[in-house]
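Report on one structure; see the data block that follows.
Of the protein chains in this complex, all but one are displayed in their positions.
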Amino acid sequence: MAVSRREFLKASAAATALMAIGAPVVKAAGSDGMDRWVKGVCRFCGTGCGVLVGVRGGKAVMVKGDPNNHNAGFLCLKGALMPPIIYAKERVTKPLIRKNGKLTPVSWDEALDYTAGKFKAVLKSDGPNAVAFYGSGQALTEETYLASKIFKAGLRCNNVEGNPRLCMASAVGGYVTTFGKDEPMGSYEDIDAATCFFIIGSNTSECHPILFKRIASRKQSDKNVKIIVVDPRKTNTARIADLHVSFKPGTDLAILNAMAYHIIQEELDNPRFHGRYVNFMNNKKEKVSFEDYQKFLADYTPEKAEALSGVPAATIRKMAQWFAESSATMSLWCMGINQRIRGVWANNLIHNLHLLTGKIGKPGSTPFSLTGQPNACGGVRDTGGLSHLLPAGRLIKKAEHRAEMEKLWGLAPGTINPKPGLHTVALYNALGQGKVKALLMLCTNPAHSLPNVNKHQAALARKDTFVCVIEAFRDAETLKFADVVLPPAFWCEREGVYGCSERRYSLISKAIDPPGQARPSVNILVDLAKRMGVDPKLVNFKNSAEVWDEWRAVARPTPYNFWGMTRERMRKESGIRWPCPDEKHPGTNIRYVRGEDPNIPKDHPRKYHFYGKPDGRAVIWLRPYKGAAEEPDAQYPFVLTTGRVIDHWHTGTMTMKVPELRKSFPKAYVELAAADAKKMGINNGDNVKLETRRDKMVFQARVSDVCRPGLVFVPFFDVHLLINKLTLDAFDPGSKQPEYKICAVRVSKV
Amino acid sequence: MAQGGRKLPKKWLILLAVLVVVIAGAAIPLAQSSTTEFCMSCHEMRRYQDELKKSPHAVDKDKQPIGCQQCHVPNSIGLRYLTVKVVLGFKDIWVHQFGDPENLDRRAMQPVARRFVVDENCLACHQDLTKDARGEKKISPIGELCHQAYLQENGNTKRGCVGCHFNMAHLPEFDRRYFFNQEFAKRLSLQTAERRR
Amino acid sequence: MAIAGLLVHSLVEEAEALQERISAMAGMTTYGIHEGQYIVVVAEAPGDQMEAAVDQLDRLPGVLTIYTTYLTIEDELEADGA
Partner (left out) sequence: MTATGDNGPKPKKWTKRILWILAVLVLAVGVAVLYINLAFPKVRCQAVDHLKSPDQLGDCFQCHLKATPKVAQDWYESKHGVMLVKCFVCHGQPDGKGSVPYAVSPDVNTTCRKCHDPSIKKMEYKYGLKPVCTDCHPFHNNSLHHKAYVKPVAKKTVQ
């Protein structure tokens, strides 16, 4: 057909459409009183909801949901309540130096020179291992990448850590050991296609409310959707559960293995899938056969798991049946699985169920790790903001990765220190022993959120340690121990990228100017690095956009490639999911699947290709059972667990500034099971003393049927009642993530 | 005018007599129509009495059955009494005659019924608002706050015992799911079960 | 290859982004935004996949509705020697 003919047809097609414009035009939506709406991402949890900040007269007046992002205009109850936080009176607006015990305002130059001087002195006297950086999953991607580069390349120090070590390290371990690469392979769209949800160790309705809404809407749209919630607490999440399974805390590994046992026994597994795409490996990383896996599972029969966990064998069988028989199963988990002495293994066992039944890489079928913080994924995990990582999935201990980074960063070979740095708990122990003498902190509150915090507060309080904190709020607990406080621009006062749980990078555009002398943290870090003697060539960035472009280039040769996410495109679109190799690429919905994942060539012989592993096969790990680090005993008969409530975010530094949120949860409380309360004669509202081997504290009792008998729960948002003084800092040997969720406690009526 | 005076009182006297006769004439049927028996003369009211028997207001403190008029007709004879008798009386007769008495729209009737139950009738038996219904125990702290708001000592609910105390005597189907109606609903379901057997 | 003339009615704020995204899609050419919310699109796809293509277009965020104003599969007929 002559091309001109074709062009003619296309032209007439366009013409008819243009003629159709004559149709009645609907009133354009007003901008309801705002000068302009600025696109951004919510400052709180890992769901990463898109927001629009309403700016009027240069002030952020209102926040509402971004209809184009995954949350389709919805926000949870605290998402829209940002203005009172932005304009809180406790905002730090001038740099502060502690002079004879009091933080006094000083100029930027004085503060930066003083800090740089301290760092240089320690570097000279004790070498690079005596300084450290402690970042956050709430800092921008550009800020964490820059800080990590300054320390690892500039100061040759690998002591770069961040609070994702406390929340997501086990998930990273799980993904890397099973699939070879970090980050989930599915996305939020899988929620709309799943017919069975396996939610374990997550109070989704309070910690990821918009995802909970999406799960509930999915269930509401299809009667046959089954929801399993496995949690020793019957939280609000259980309200939409068809099956709520409460178990003895610390016994989840046995339950997961027992489910695998049942799936194989009932021949509900998918031999074709795990035959072609999976290797079986034991704990000594040796390849074993499927028969060995069956022999291994022999001592995890549902009956044995029942003895350990208290969950009836029939329930375990039913869970496994639903998991295997549904057309599409999505599992979701969070801190309940990650913050455990064997968090990595727990993650592995969940992946095992998906690999065993082949419920992966298909819409609605995916193991999906929920992230706590808004930028733990994009900011710290992907940019390598931990002591053993280099950017984009590279490892410090691998020589070729170090060489590659040295080339990309333009460093002399051998600059990057081959030995990984100190992980968070080791870092604060070293601070306590005086081995680390200078610490730079960004956008986090460890004096409140570290486990066994008395020990670490003492470490921070040491006279001979220098602590410089970049923090926006004056009343954060950590500022009691800060020698220097630098005021950063907060949230939408500067531009930068947040990466949420579903690999979606979204841009927070600058809506308003920072107050007083606060500056964007990227500029603070660049200025500080130059004064610390870091080679200016490494840090010649004027703003976060330039850091972003370098980070795009660094990630380009790896499967984490998001080269297509240029700044302009990010400003226009509401978040794109990587991998996204070029500007035309719409982003990836499912990884490791030919045709979906751009890292896999179109003509690849295998449909599923886990390119993170040398032979392209994922791993089903034979992980044995391991209980909690501190099991309850005669002296400390109860289990203490900590967690979050929907009204507050982490340490409450921000949410306590909002009148409604402060009023709805003014102070922490201890949640007791009704049966226990009756036995001890505790009524609702009485004072109760909690005592562990580390400390004791009194809380008001809240008696309800949420906790199972033998379990008590305390939220950790209250700065005046630091429950972390009681928690334990034992950590997972693999991921080094502390076990917040379980420690033994004694409960007595006051 | 004196001469008129003698004639005048006779006219006024007649008028007075007529008035007395009219009032007495009206009072009697008004009184008679304020009894439970009269209410029960219409079949559709039967259901309400069954519910009342199972409700917390079945009998008063000395075990006498409570009549319809003790709540629905203002105790003190006055303008409210007349308004209720005339307005509601006329409505009842109209609905009984021309409406569809067998399946009444109870959801629509509820607000109207609650509107015409005056607090005075409740306070007749429950004088002490700091004590519970039987006047024994002290009410809960939250209850105290509510009654203070009712008495406008702390906040102001702008009147109405029945604005907060629902389903004290009757419990239609659609209100049986509420947790505060569970005992009442269970007693009612037992009653219907007996009747069916 | 069938050819369809489509009128995509989108939300006002999303019109820009939507046009970007549609023009990035295979077989779609856009002809500008009118009245701030109508995007004229010409879609080219094999006859049997045209419906799926339009459906995929409809599911894009910000799309209110899509009018099909023109559809021809003339060249496929020619190819079948009709």
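All chains are identified by letter, namely A, B and C, in their written order; residue positions are counted from 1 within each chain.
Going forward, contacts are C-beta pairs under 8 Å (C-beta built on N, C-alpha and C of every residue); 3 or more make two chains touch, one makes a residue touch a chain.
As the structure is a prediction and not an experimental result, all values here were calculated from the model.
Every shown chain touched by the omitted chain in the complete complex is listed here: A, B, C.
Per the touch definition above, the residue from A:Lys213, A:Lys248, A:Arg577 or A:Lys613 contacting the chain not shown is A:Lys213. When the omitted chain is restored, the residue from B:Ala24, B:Leu79 or B:Ala193 that touches it is B:Leu79.
Summarising the interface, chain A meets the missing chain with residues 26, 29, 32, 64-65, 67, 72-77, 80-81, 83-84, 205-206, 209, 212-213, 216, 219-220, 223, 236, 238-241, 646-647, 658-660, 662-666, 674, 677-678, 683-684, 702-705. Interface with the hidden chain, as seen from chain B, comprises residues 79-80, 83, 87, 111, 114-116, 118, 140, 142-143, 145-146, 148-149, 154-164, 166, 175, 177-180. By the touch definition given at the top, chain C reaches the unshown chain through residues 9, 11, 64-65.
By our rule, only the chains that are shown with their structure count from here on.
Looking at contacts between chains, the pair that accounts for the most C-beta pairs is A-C.
Centroids of chain A and chain B (each the mean of its C-alpha atoms) stand 61 Å apart. Chain centres here are Cα means. That of chain A falls 39 Å from that of chain C.
Centre-to-centre separation between chain B and chain C, using Cα means, comes to 67 Å.
Shared contact sites, meaning residues of chain A that touch two or more other chains, are absent. Within the complex formed with chain A, the chain C residues making contact are 3-7, 11-14, 16-17, 20-21, 24-25, 29, 31, 34-38, 40-42, 44, 61-62, 67, 69-70, 72, 74-75, 78.
Across the complex, chain A meets chain C through its residues 1, 5-6, 9-10, 12-21, 23, 25-26, 28-29, 37, 67-68, 72, 572-574, 584, 586.
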